[in-house]
Structure formats: structure tokens, C-alpha cells
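Pasting a structure here, questions to come.
A protein chain is absent from this complex, but the other protein chains hold their places.
Showing chain A:
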């Protein structure tokens, strides 16, 4: 599972406009290889749109490079195949497929009829490994729609792992999770960041303080502040935007 190389994300002057409204307004972002970067900011700051742009789901101008490859202008599935994986705000799994089938799709397994027919005996190695990593080893044959909310979000991360994603863009991975589930998710992030670069959009400040290696604050489509957790927290502009309010329970 160890990726051949660790790459970073380099975004330059990224702009996204919807019908005259500028959602992302000239963002520069450097995420070094192996980082766990948290993107925070008030609602409407452009965090999700930034991720949408990097993954090709919305059109953007500027540049977004992963390693030495330009991402903008490519088809969504091509970007995905370059090793960019993402999750969505609402836990998005193929609800009518089983956990293993979800992972299989993400792994692009071609011998699917065989896997489907013999799934108990012939789970591909990388799928089995991912099942173990995300803690769903005993739920492989369950329909993904029947999983608990937190488990679905782990399954999403598992789908990124088997797809050999080397850049993980996670949109609110701990939203709606219990404390124990948050801890498990944080540990999972630390595990996967050993050979991957991770970007997390999150509102949960407690989670951020514990697991972020670096933080970028977005506000009104622009980068407001960047640095370590302590640096960002000490930044008066950030305090102003958040009005000194700890938004831990906002999400």
C-alpha cells in the first residue's frame, strides 16, 4: 500500500465563479507532502468549493498542481486516477452495494463477477487491508446503506485508501461523530498520513487542535491566515472573523 512517492498540493491564484458570485477568489495554497492540513473558515468561505475545484467537479481558473501534474482542466475521473481522492460533506457511499463492493469499485477491480460470486473467499488483498484499517473487517458483506453514520465516513476513507489516493481531501470527516469515533478517526488520519498528504475541512476546533499539523483559514474566498494551530489561533484577524467564538459545536 505504500505509495511510490509523497507529493504535495500547490494551488496558485485559484478562482471559482458561479453566475457572477466569486466563491473562491485567488487562493494560493501549499500543502507539503505528508502534511495534515486543516482548512477552516466560516460558512461560505469557499472551503468545499476549493476542494470541488481541485477534484474537477466545478470549473476554476488558476492552477492546482499535485506533484508535477496540473489538475485543472482534466476530467473528474482523470483527476481521481492521478491519486486525488475526496469525501463529501454528506457521507457518500453506494448505499445499495455492500461494503466490499464499495471498496471494489474504488479499487477498480476488474474481475468483479468473480469477486461478487465468491466475495467471502476472494476479497482482494488491498480491500481486506483497507477493511482492517478502517475497522470494518466484520462488516464487509453488509449493505453500505445500513452502516452507522460514522462507519460510512470511515468507509469513504477506506475507498480512498484502496484507490491508491495519495492526496486525501476530506470534507468534514467527523461531523456528527461521537467522541470515541472522533478519536478513532484522528488516529486513522495519522496512520494514513504516513504515506499520503491529507487535507481536512473541519469545523470541530477540538478535533483540529488535536490532529492538525498545519491550518489554513479561508474567509470570503480568500486565504486569511496560515500556520500552525497556535499561530492561527493567535492571529487577530482570525479572532475577528470568528468573533472570538469557539465554533466547536457548530457543525
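In the analysis below, a contact is a pair of C-beta atoms (placed from the backbone, for glycine too) under 8 Å apart; a residue touches a chain by one contact, two chains touch by 3 or more; residues count from 1.
Keep in mind that, in the parts below, contacts and distances are computed from a predicted model.
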Can you pick, from "Putative nucleotidyltransferase with HDIG domain", "LLM class flavin-dependent oxidoreductase", "Urea ABC transporter permease subunit UrtB" or "Chemotaxis protein CheY", the UniProt name of the chain not shown?
"Urea ABC transporter permease subunit UrtB"
Sole touch to the unshown chain from A:16, A:93 or A:147: residue A:93
Please pick, from A:36, A:100, A:159 or A:177, the residue that touches the omitted chain in the full complex.
A:159
Hidden partner chain, touching residue among A:106, A:147, A:189 or A:232:
A:106
Per the touch rule stated above, chain A touches the missing chain via residues 55-57, 75-77, 79-81, 84-86, 88-90, 92-97, 101, 104-106, 108-110, 112-113, 116-117, 145, 159, 163
